[in-house]
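Sharing a structure, written as structure tokens. Questions coming.
A single protein chain has been removed from this complex, and every other one stays in its place.
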Amino acid sequence: MSAAALSSAGRSAPPARRRTISPRLWKGALGLLGVVALWQASIPLVGVPEYFYPSPAGVARAAWRLVETGILPSYIGDSLVRYAAGVALGVTLGVGLGVLIGISARASRLLSPIISFFFAIVEVAWIPLFVLWWGYGFKVILIALTYIVFFPVLYNTILGVRTVPQVLINAALSLGATRWQLIQEVTLPAALPSIFTGLRLGAGFAFRGLIFSEMIAAKSGVGYLIFEGASNQQTDRTIVGMIVMGLLWLFIERVYIRPLEALTVDRWGLATRAEDRE
Amino acid sequence: MSASTFRARALRIDLTGAIPFILLLIAWRTAPSASGMPEYMLPTISAVWDKAVELIGNGQLPRNILDSLGRLFFAFLIGNALAIPIGIAIALNRHASDVLRPVLTFLQSIAGVAWVPLAVIWFGIGMGSIVFVIANTIFFSTLYNTITGVEGIPKVLHRAVRSHGGHGWQLYRELILPGAFVNILLGLRIAMARGWHALVGAEMIAGTSGLGYMTMEAVQWYQSQTIVLGMLCIGCLWLAMDRCIFRPIERRTVVRWGMLRP
Partner (left out) sequence: MMRLLRHPSVVITALLVAGLLAFHTWSRVSGAAKFAAVSGEAGADGRLSAEIVLNVTPERFHIELMQDAGRVVEIKGRSIFLADLPAERALAIARNYWVAELRRWRPNAA
């Protein structure tokens, strides 16, 4: 059972094609292999030092060495902990404040302007000040990630809460729902697809933010690996870091974020995917 | 979209919204002395103002802003000039699209600041590496939106144009460019936003000038006035670009054609 489930993990292929490997899949694999082959073949042609233009073989060796020494697993662990903490905090704050602003006109009038103001100061710009306040380390990264995730989640939560059909609210109220019940039973479920759209956007921005803030303000993590490799002329390690970063993000996106979004869209029949909103 | 509906409400003249700002300003004035925060950590408003006057006076601030904007503009041109034709070509050829998609998805997932260290090795610190990183960011952002745009054109329309004898260049002019235009245009705004983030980030890591460099460099000297000034400039410039360039373009084209509500 698990094998069958795993094979269909990537995208929702029509059930009839599930048994055979789809042409798309092997063509895509061909493309990836082709790129690596071209890269390896270009090494003797370019003829520059290994540190300037590492070969795939060199990168593979560096990757193995990083695993052997325990550096890569430890860095990946650090990065994921930071990421999870930042996203969780950002989502909690974003949804909480979003519901408040969405249902209360007074809160909206009070808070909207200042939120727009802070939204305009992108998180990258905060990082120097954070570093000045708290030095390098977990705190700066956590706050930067929370900041990044907060806004897309907040705006999409507000949107979701405000577009809950009035009929549903009236129905719940006429059945004698209290304000708190209304939020729990009607508002939140109805706003959920929108919240997940926000989460998907925020999670994507936050992942890049994670790598960036680790480059600037950390002594471990995948971003640090990318940065440190280059400054020690271990360019192969930089490339290992970039590949790991890409794989990690694709894993998070395909295994967690997309299914989460698909789940709510299926269940509530509301198509609010960010990509195909046309 | 979500931000704009929100904005429209926010813009209504209403003094309630000013309360948090006033509280913020009060906190800014009183917090440092009350909590014993050293002055180098949070500058006073007047110190920021003095710094702004000083840096404008000696030409540093305008030069850094121009450097940043110049790089962004340059990279925006390169990235889009490559991404739009390549995107159309890939989207029109099913085999190419199938073969390249995983590669592009992967490259897109690492596009951005992650390239800065490698770019520094290739192009040295400064202009070259930063333009490379921003162009790379913008390229993948626009490429993705171009491919989605072209692939989103209903197949029926392809057949319709063909059956009326349209082919070659006509096909592009009459169907593909207009059909994918909305997506490309919306994509440009997203690409610019991503490019701006990446620009500031890249300047912080590997710049020799520019707003990001100015802000990060100030950390070394504990010059919080310059940091806050840099933050304000980064925020205001982005708002200005978004509101004065991309919103009007979107309003004039996409919204007018009824393809997207503002």
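In this document, chain identifiers A and B correspond to the written order of the chains, with residue numbering beginning at 1 in each.
Just so we're on the same page, contacts are C-beta pairs under 8 Å (C-beta built on N, C-alpha and C of every residue); 3 or more make two chains touch, one makes a residue touch a chain.
Quantities reported herein were computed from a predicted structural model and do not represent experimental measurements.
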item	value
Touching partners, among the displayed chains, of the absent chain	A
Contact residue for the chain not shown (choose from A:Thr69, A:Ser104 or A:Thr178)	A:Thr69
Absent-chain interface as seen on chain A, which is shown	1-2, 5-6, 8-9, 65, 68-71, 74, 219, 255-256, 259
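Assume only the chains that are shown with their structure count from here on.
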item	value
Chain centre separation (chain A, chain B; CA means) in Å	18
Chain B-touching residues of chain A, taken from the complex the two chains share	23-24, 27-32, 34-35, 51-52, 106, 108-114, 116-117, 119-122, 124-129, 131-133, 155-156, 158-159, 208, 211-212, 215-216, 223, 226-227, 229-231, 233, 235, 238-239, 241-243, 245-246, 249-250, 253, 275-278
Footprint of chain A on chain B - complex, ascending	1-3, 5-7, 9-10, 14, 16-21, 24, 40-41, 95, 98-103, 105-107, 109-110, 112-118, 120-122, 148, 152, 182-183, 196-197, 200-201, 204-205, 212, 215-216, 218-219, 222, 224, 227-228, 230-232, 234-236, 238-239, 259-260
